[in-house]
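Of the protein chains in this complex, one is absent; all others appear in place.
The block that comes next holds chain A.
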């Protein structure tokens, strides 16, 4: 009898506690979702949805409980339910916007690196692209939207001048991103690709987070966490390199130094240059990181000391060369902290400081300048959900520049300026669905030197039309203070302005990317001046210039069709005119070629343990000003072509031999012409060609990595 009571008791308890939970799981279109895991949080009670999306299970819990529904590629949902009354309900799932195939806002931006979902350049490419010789900028010049301006070596984007592109390291601006140089002698970027894991290059329409850039931003991010302790040694025909990485429990330090001396190379292979002292440079970079539980502190420091002394031909004085001597010292320090706190908050803050000192000797006259540039940055980002994120922040830039002109005869002079720019911005990232996303923002900045406040709105949207294809649209207003060459003499300017309108189509699948982008860019408030040659102290300036650029950029990358072969093709067409500087009317400036085509290929040969690389760059002629022609800037150079080859051979897992030759065919390229100031006896202005410093450049290097696991090598540093 007692047994019976007990049984009854037990039974009734169970019966009381049992509730059935049932329903159906559907996707946003109402189609059933099979295999969803549906359960009550904190219990064993649950089940999976069947092919019709239906589920049913019983539970012993009572009252209000949290029902969890989780399934791959959808956002996990948690619903508060009353277990007594949850039968036959339909739950609509939302597709996860973190899924691999979700839309991304891409207009104007090329991503390279670890975190990018659609990566057009891989970190390795920066260095294994034939002809780039490890220069980040040279590798980026194989992307559409850029111009190859051989005599400068800087980044020229979509009809903009080189200084319209700003470079940022870990979100902080770098005031002097290039090595110092003089007339028609190309420079290279200061940064070795070695220490950076992510590179994002935007040719227009970029985020409101970045200001003081009319055309483009280049965002470099240092590695969060190095792989292991290792030492890298490089022996090259142009110098030596030494790198070391040391890891501790929570922190790591990487140091990279290079000594470059062109003297031995110059002895072996004479160049079209008359050196008194060939280029010599010592540079070093260091990154220190410390990982906190919820954040990361990084410090990046770089120094660079270089000098050269050469005799340059002067078209105005055929028998006497000009002596040009340059000594440059540069230091850059950047500290940043990025961390999470509270629910969905992220704080990014940083301080950057750059010091640049140049001593330029021009015949017997000296010019000395010193720049101090600092930036303070603060940014907060709140994730309300995967679908809505809001960020806002503030920037403060300080620039102090002084230049002394010390002529051997006559009066010395001093010029310079001190500018403070305070800026604030806000931006929202919104996913309306997995297919439709938008980014909306605005930036306000005040420049105390120009005594001016400007507002710059930015907006972009992206819509996915098919599994691999999407369209993006971007619009933005961009402003930038006039460049140093003008500001040092004259301050009563307004900021120069540009408006970008961009339409982008992208097809991206596994190891295949196609992009086509058309744009229209309108320039206003460009600086004009009245002197014949370079701007001078007494020159009259104003902001009456304007211009436009319109064009089409096409990019195709494929690593899928042919085994072991990876290649890409970039083509840009541009139509641009500007009336700025001392131009009498609007013309295409001399750094722009209408058509640019680059083809890059890399082929891995397993049996030889070798990677062969080839890069070909072609562009149509560039305009030049010919004073013998009454029309302005009416001359056009012949087309430019350069074919470069490289061969990387893995001697062993840790030793690499690398050969490269640029312009193998020895094509006689001409960048432009320099004319005499005055006509000769026959009334004709004589000219001189501006050509590359050498027809071909040979490079041989030996790279050796010493590490514990004996596996890593410097293939990605070449």
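A few remarks follow.
Keep this in mind: a contact is a pair of C-beta atoms (placed from the backbone, for glycine too) under 8 Å apart; a residue touches a chain by one contact, two chains touch by 3 or more; residues count from 1.
Methods note: contacts and distances are computed from a predicted model.
Missing chain, UniProt protein name, picked from "Leucine/isoleucine/valine transport system ATP-binding protein", "Dihydroxyacetone kinase", "Tetratricopeptide repeat-containing protein" or "Orphan protein secreted protein": "Tetratricopeptide repeat-containing protein". The hidden chain makes contact, of the residues A:37, A:316, A:579 or A:676, with A:37. When the omitted chain is restored, the residue from A:20, A:90 or A:228 that touches it is A:228.
Within the whole complex, the absent chain has one touching residue among A:81, A:650 or A:690, and that is A:650. Shown as candidates are A:54, A:73 or A:280; the residue that touches the absent chain is A:73. Residues 2, 6, 35, 37, 39, 41-46, 48, 68, 70, 72-73, 98-101, 114, 119, 122-124, 197, 227-228, 510, 559, 566, 609, 650, 652-653, 707, 709, 711-712, 715-716 of chain A touch the missing chain (whole complex, contact as defined above).
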